[in-house]
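Here the complex is missing one protein chain, while the rest keep their positions.
The letters A, B and C name the chains in turn, as written, and every chain counts its residues from 1.
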Amino acid sequence: MTSLFFRELKIAWRSGGGALTGVMFFLAVVTVFPFGIGPDLNTLARIGPAVLWIAALLASLLGLDRLFQLEREDGSLDVLLMQEWPMTLVVGIKCLAHWVVTGLPLVLATPIFGLMLNVPPIGIAAAMLTLLAGTPAITLIGAAGAAVTVSLPRGGLLIAILVLPLVIPVLIFGVTATNGAMFDPDPFTAPFMILCALTLFSAVAGPLAAATMLRHSAD
Amino acid sequence: MSDALTEEKRSQGFWAWLTGLANPTRFMALTDAIMPFIASITVLALAAGLYMAFTAPEDYQQGETVLIMFIHVPAAWLAMMCYSVMSLSALGTLVWRHPLADVSLRAAAPIGAAFTLLALVTGSLWGKPMWGTWWVWDARLTSVLVLLIIYLGIITLGRALEEPTQAAKALAVTTLIGFVNIPIIKFSVDWWNTLHQPASVSRFDRPAMDAAFLYPLLIMALAYMLMFFTLHLMNMRNEILRRRIRTLKIRAAEAG
Amino acid sequence: MKVIAENLTVARGERHIVEKVSFSLDSGEALIVTGENGVGKSTLLRAFCGLLPMVAGEVRVENGPPEASLAELIHFLSAKNAMKDSLTVAENLSFWKEFCRSGYAEPGLDPEQALDTLELAHCLDLPFGYLSTGMKRRAALARLLVVRKPVWVLDEPTSGLDARSVDLFSRMLQTFCEAGGILIAATHLPLGLPGAKSLEMKALTATRANDQMAFE
Partner (left out) sequence: MFGEYAGYIIPSYLLTILVIGSVFVWIRLVYRSRRKELEALEAGGLKRRSAVRQEANTRDS
């Protein structure tokens, strides 16, 4: 199974793999927000965590449609389905690889973008922690969406529409946890715990749903 | 009459030299020869620039932070200059079909992005003592940030399209579209900045430049340009090697 | 080891594509499935591998390795090559060698040897995308050699191969069958396998005109 993980990373890093497109998209979205809202640092500081989270959410959805579509187009999906390894595990490993390529760089880049949005250091630390816990959930739920749309030609857009409603809880608890860290009265640990619970739940539900969908889509 | 002739012959010579450059093998040989020479000039200019910068009298208004200006302003200029070199190369690909134009474009993109990043980072470091925060959505800094995104886009597009000939046109057109949009972005960001004039941020103007600062700045700018020229040539050689390896690999596949 | 398929029936939507197909193959036997395009050859093979749900019928293995399901015993080669263009041929093959390895299947040849038998040794470190179609197909065939599996199910294995490669490939099949392998191949070109059973598939509507299904 580790060979599958490293193969996924290798493909992502090879030309055309688009390894860092997630972070660049994150930069683009964070840059665009102030143009709409205005350069005033105080307003930006207040909505900073929300901007970070929404940008991370959209960036994590990038490249999800290619998660299974490439495998189906070159015929690897059939061989993957027939092997001894349970398909849920295969999907899990592919999600992990996708997260390492897309989600992890987002978390590591959060400080720079936090500075740009004038988010206080405590807010940046909280944002990093919540993103670290939350982005895997987005990838895992997104994988289920990708499996559903694998046989559709324009799957990419459909995934965003299918998955966005499902990741709203992740977004809500992520942002409330980050705000909780910044403004004293609001709690941090409670929403953060729920966020971790959401991720663990999607770690089981996502791959399971994706595996069953893939098994039936191999027509 | 005779100097008109020599003039004409010299310009022919120059033109021949330029078209001679078009052949990658000769380009490799030529750059091999002049590389040490250019590198030493760059080091010299850099040393001169730094020496002058550090012996410049202290600025009454900003104190020593003016030292940051000596590396921030050239970096910002280089970010612009590098993009113009890329746009020129884009024209070279589309209009004059110069075989090395695409090589020059692909080679310049990462260097330009590095200089833009430097301009942003040193700008933020320079602004911190002035504005009290690391980043301000100041008109100039914001447009340089947008320029960085354009650079990253071109680099990613270049990495995605591996096959040189088909990719050259796409890269050239994207670069030119970016080039046309930079002034528009600059104008709209300025307008956006003045529209939302944030009271808390004092308008940061470049100090009146007296000679003591202008010369070191110009020398540093020259040093930066030479650095770009050296790195650009070196990266062009890398790009040529990448294409040779690629053709050899394809031929290796066919030879089977 | 014996592989048995009893009245396999596969439908796509309402239409029956494969109707009551039965065959049984012992070790060392081969089945060549023929018929015009679109008659359902690929559907039959995919259903046999468990990739397609079956309306009726059953596929089972007799005295094969205990808890292994049929799908794990099969090397399936579809019309597509199951290889990644950006990875080199060696990386592709070593990945499949490591991934398809399962409890009981002994490891097959190394990528270099597998490619050698298909005369592609020089392409080892070339990105798969640089190869010509014929070579891509031969590299895909090399995947069958990197892990030793008892059953081969091949869908149009010789598509894109030139004459030399076809007889190279049929020699490879002969050695596989002599070693006790079970082969099912959907193909047009004669593979020159002695004593191979054949299954002629006809377009369903033509032959089943008389006893139409109740709901049709």
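Rule of thumb we're sticking to: a residue touches a chain if its C-beta (ideal position, glycine included) is under 8 Å from a C-beta of that chain, and two chains touch if they have at least 3 such contacts.
None of these values were measured; they are calculated from a predicted model.
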Partners of the unshown chain among those that are drawn: B
Of B:A45, B:I111 or B:A221, the one touching the omitted chain in the full complex: B:I111
Touch criterion as defined above, residue of B:I38, B:L88, B:V121 or B:L157 at the omitted chain: B:V121
Residues of chain B in contact with the chain not shown: 25, 54, 58, 63-65, 67-68, 71-72, 75, 110-111, 114, 117-118, 121-122, 125-126, 128-129, 227, 231, 234-235, 237-238, 241-242, 244-245, 247-249, 251-252, 255
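By our rule, only the chains that are shown with their structure count from here on.
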Most centrally placed chain, judged by C-alpha centres: A
Per Cα centroids, the chain farthest from chain C: B
A-B or B-C, whichever has more C-beta pairs in contact: A-B
Distance between chain centroids, defined by C-alpha means - chain A, chain B (Å): 34
Interchain centroid distance [CA atoms averaged], chain B/chain C, Å: 55
Chain A partner contacts - residues on chain B that touch it in the complex: 124, 133-138, 142, 145-146, 148-149, 152-153, 156, 159-162, 189, 192-193, 196, 198, 200-201
In the complex, chain B residues that touch chain C: 249-250, 252-256
Footprint of chain B on chain C - complex, ascending: 119-120, 122-123, 126-127, 130-132, 135
